[in-house]
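Shown next, in structure tokens, is the structure this report addresses.
Note that one protein chain of the assembly has been removed; the remaining protein chains are unaltered in position.
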Amino acid sequence: MRRVKVGVLGATGTVGQRFVELLDGHPWFEVTALAGSERTQGRLYGEAVQWHLGADVPAYARGMRLQPGKPGLDCEVVFSALPSEAAGSLEPLFAAAGYKVFSNASSYRMALDVPLMVPYLNPEHLAAIPVQQARRGWKGFILTNPNCVSIPLAMALAPLHSRFGVRRALVTTMQAISGAGYPGVPSYDILGDVVPYIGGEEQKVETEPLKLLGSWEGEAFRYADIALSAQCHRVPVREGHLLAVSMELGQALPEEDVLSAWQEWRPDMLGMRLPSAPDVPLIYRSEADRPRPGRDAMTASGMGAVLGRLRPCPLLGWKFNVLGHNTVLGAAGCSLLNAELYFASVEQVAETVPDVQPSRSRIPAL
Amino acid sequence: MRRVKVGVLGATGTVGQRFVELLDGHPWFEVTALAGSERTQGRLYGEAVQWHLGADVPAYARGMRLQPGKPGLDCEVVFSALPSEAAGSLEPLFAAAGYKVFSNASSYRMALDVPLMVPYLNPEHLAAIPVQQARRGWKGFILTNPNCVSIPLAMALAPLHSRFGVRRALVTTMQAISGAGYPGVPSYDILGDVVPYIGGEEQKVETEPLKLLGSWEGEAFRYADIALSAQCHRVPVREGHLLAVSMELGQALPEEDVLSAWQEWRPDMLGMRLPSAPDVPLIYRSEADRPRPGRDAMTASGMGAVLGRLRPCPLLGWKFNVLGHNTVLGAAGCSLLNAELYFASVEQVAETVPDVQPSRSRIPAL
Amino acid sequence: MRRVKVGVLGATGTVGQRFVELLDGHPWFEVTALAGSERTQGRLYGEAVQWHLGADVPAYARGMRLQPGKPGLDCEVVFSALPSEAAGSLEPLFAAAGYKVFSNASSYRMALDVPLMVPYLNPEHLAAIPVQQARRGWKGFILTNPNCVSIPLAMALAPLHSRFGVRRALVTTMQAISGAGYPGVPSYDILGDVVPYIGGEEQKVETEPLKLLGSWEGEAFRYADIALSAQCHRVPVREGHLLAVSMELGQALPEEDVLSAWQEWRPDMLGMRLPSAPDVPLIYRSEADRPRPGRDAMTASGMGAVLGRLRPCPLLGWKFNVLGHNTVLGAAGCSLLNAELYFASVEQVAETVPDVQPSRSRIPAL
Partner (left out) sequence: MRRVKVGVLGATGTVGQRFVELLDGHPWFEVTALAGSERTQGRLYGEAVQWHLGADVPAYARGMRLQPGKPGLDCEVVFSALPSEAAGSLEPLFAAAGYKVFSNASSYRMALDVPLMVPYLNPEHLAAIPVQQARRGWKGFILTNPNCVSIPLAMALAPLHSRFGVRRALVTTMQAISGAGYPGVPSYDILGDVVPYIGGEEQKVETEPLKLLGSWEGEAFRYADIALSAQCHRVPVREGHLLAVSMELGQALPEEDVLSAWQEWRPDMLGMRLPSAPDVPLIYRSEADRPRPGRDAMTASGMGAVLGRLRPCPLLGWKFNVLGHNTVLGAAGCSLLNAELYFASVEQVAETVPDVQPSRSRIPAL
């Protein structure tokens, strides 16, 4: 019986804070190391961090001293909230040193032997880890989660793709400011305005879902055969990315078939009852004016995607909206769920930890 | 030599106010009648109106008394800012009574003998007026302008459609709150949020541009052969509707051909130098993060559409953004320009009015 | 051993919704009646309400049928979220009919025999109830809670007034839009703007705290001898009223005496461990830029007031900020706490209900 020691890299940033929050009281993971930038190293977390998630830094983290973000941390797992440049050079050092790296950074998402994983979608991609370790000579590994838009998009398409095939999808995003970190978007640019550009975002959204919905073929990933196009915008919303999607399916269908594919979707991994997994990760709302970020982003404690407004598209067949919380499901929450899945399935930690019951209320609302 | 007497129906509403503002100091038109709802009839405009366009009601209108919105007004032209239900019953009464009705209401936009007009796009649709008058036995007529989204969408497509053909276009909108009038959208619904629904909007956006880009065939309109699909959203922005568009053209082209079609577009009617027409109605901005409502909505005094972000679309060929001011170009301004075009071309008023020079600075910024 | 049956008047409004939310799973109170306006009577709550507090109506309330808001409801307590005109005529009917009315309406707050109560401040005003009943011949009673600004203001002044005396205080408010209900403030008035006027608000803020900080003298209330002045503003914030206060105390003091009066303040009623009472209702934050509505409104599950920025005022001695959640502590939450206090102290219900432990996590975050 053991608790897994975990560390957080980039712990003072927006995503790092979300890791610190979600790990508060976690039944399997114990935070034993927080690492920050050179500027903050050596300081107490509670003093160095400019905390954004509600009023107060979780009590457990306040008195922890920030360490340098390099191997030597006393932990088995590192959750990486590093900026991508730093992640590119540091994460391999951790993996080589034997750490299990669960990374929110984009650096290795599309690497040929690195799983890009959302437990609801492709838990079988865990099988790439031994290949990664063998090829690279690592004792540890890197396992990544996707971009905050790719996740709800792939979740919306997954139940349809497996049943009917999805041929093409066009997505226009309206993304929350928290996706840009802190200080992030200057208020002068976004207060009462919309910015029709987010650097690098469209390219991620057009490729990551193809890996998520693809398969691990033993030696390499095979991408899903879907054509994707994205237009990304920043809007004056704090949390929750809203997507407008038009898509073409592999066959003509009545509306109820699309709806029931969504409503009946229950990924197998839900049976594992992982601590951060909701009962139902994909919710369809039938109101005319939903989903909305302000109302629906915290659905399923921020770990769900919320659909709505399914209707015919004169061009591609169907159009709808889907919403996901960009810093919970869309970042730290997905990475945490990846780690839970890994330990439950590969190391079967769930059997060895006393209090393995789902504890959804652990996940604090914003 | 004469000045044309004009009235405004629905003068206290959001679009009515914009008419009152844009007509302030107009070189051809003199406001001689303002009509309001039953609640406001008989009161002074300056006292009855809850003015939203800057600090003060224009001086000329303050002391005018609001009249009932039915024939009997002392004017030749009525600009209609009526809600569509009222417009449906009242506008024909005015037309029958000999008034020239320039209407922003949606009631007759798609009628078989009523021009739906943007002077930049289809001034030749004026030819439908005599047919309308003959069929309906009216001395006056109804001439309409399109929905606030249809205008910038059709302006973006027009130069491409005439050169290369546009086959299909998908548009996702992010629309300003002023489009909903006053009191309009409750702040509790939109502050820090996005509403993925605007009643009736998508249907208008998918049809009106086809009439605008179509032709008058002597007896009827022929619609343009373009497939359109729209997804409409309300965002917390005051003025300016932003559109994200993906489109398929009739042929493969290099990017510079698309750009030059836009940049070289100079509708013939610009040669008439109408008072409310800008020098260039369609502007392409090359910055990576434009157009934005907050920066660009007042381009060309709110009478222009602003393009940006042209780039390849993996699905349809091209994607881009376009922006238009929703209460100037998108409502009262277009109606006013329609009236100017009518009087300049049909009644040749420009020749008979002394001070017929363009006076762009007349159009006050918000 | 019994559970108390309660009803909510005005259950579909903004404050009514907050009652419905806070009563979800309450250990003492069971909601047996929901009453709405004529428009909604007879409909299911889940269908009639336009729910604003997160994604979903609490499950218990969804299938309840809305009843007329008059005596005949099957309950012992009514929580009144009625508008003040309706409250003026209806609440006495309920009190006469034997109901215990806990009202958020302003109608009877300043009545000579009606307690205006915040349990932290003046629980001894319960003693006015028998006098009220005797004078009016009521079997039931009316007990009110103050305006959403009066509560945090009085809480900030209370510990200082009892120790040192408060002579005068000037308060300028920056109030959230949710205080105006729904549809409430039009977005066109408040998006990117401030409205320097809230009807009737300043008069309430200048008088209610004097009753709260005053005493019940057996026959009548004696008001606290403090001079108050208020300037009230609406700002584009969803939840949480921020107050800037300057005050004159009865004596010159070092700063630490003011701080310790606040930090040591523990009202006796905290010992009763009422279900909705926090451990500490008044929190001082030492950061330079706190309290802020966005960060601090949900402190103590929305049942606390948050102080900050104490510093000398060149005119009156001291200035500071204080913040309170306007629809939890500032409305339904205070009313609920009043009811808990009543039942715990007058009817000693706590002894007779099985699960009387504090259950703070019951109060859902927004």
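Think of it as A, B and C in the order they're written, each chain with its own count starting at 1.
Here, a contact is a pair of C-beta atoms (placed from the backbone, for glycine too) under 8 Å apart; a residue touches a chain by one contact, two chains touch by 3 or more.
In this text, all values refer to a predicted model and were calculated from it rather than measured experimentally.
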Of C:Gln41, C:Ser84, C:Gln133 or C:Thr172, which sits in contact with the chain we cannot see? C:Thr172
Touch criterion as defined above, residue of A:Gly25, A:Gly46, A:Gly165 or A:Gly184 at the omitted chain: A:Gly184
Considering the whole complex, not just the chains shown, which residues of chain B touch the missing one? 52, 54-55, 191-192, 285, 295-296, 298-299, 306, 361, 364-366
Write the list of chain C residues that the hidden chain touches. 168, 170, 172, 174, 192-197, 206, 227-229, 231, 233, 235-238, 242, 244, 246, 288-295, 308-309, 313-316, 319, 321
State which residues belonging to chain A touch the missing partner chain. 14, 52, 177-178, 182-192, 236, 238
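Going forward, only the chains that are shown with their structure count from here on.
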Taking the mean of each chain's Cα atoms, which chain ends up nearest the overall Cα mean? A
Counting residue numbers used by both copies over all numbers at the interface, does the chain A-chain C contact come out same (over half shared) or different (under half)? same
Whole-Å gap between the CA centroids of chain A and chain C: 39
Residues within chain C bordering two or more other chains: 52, 191-192
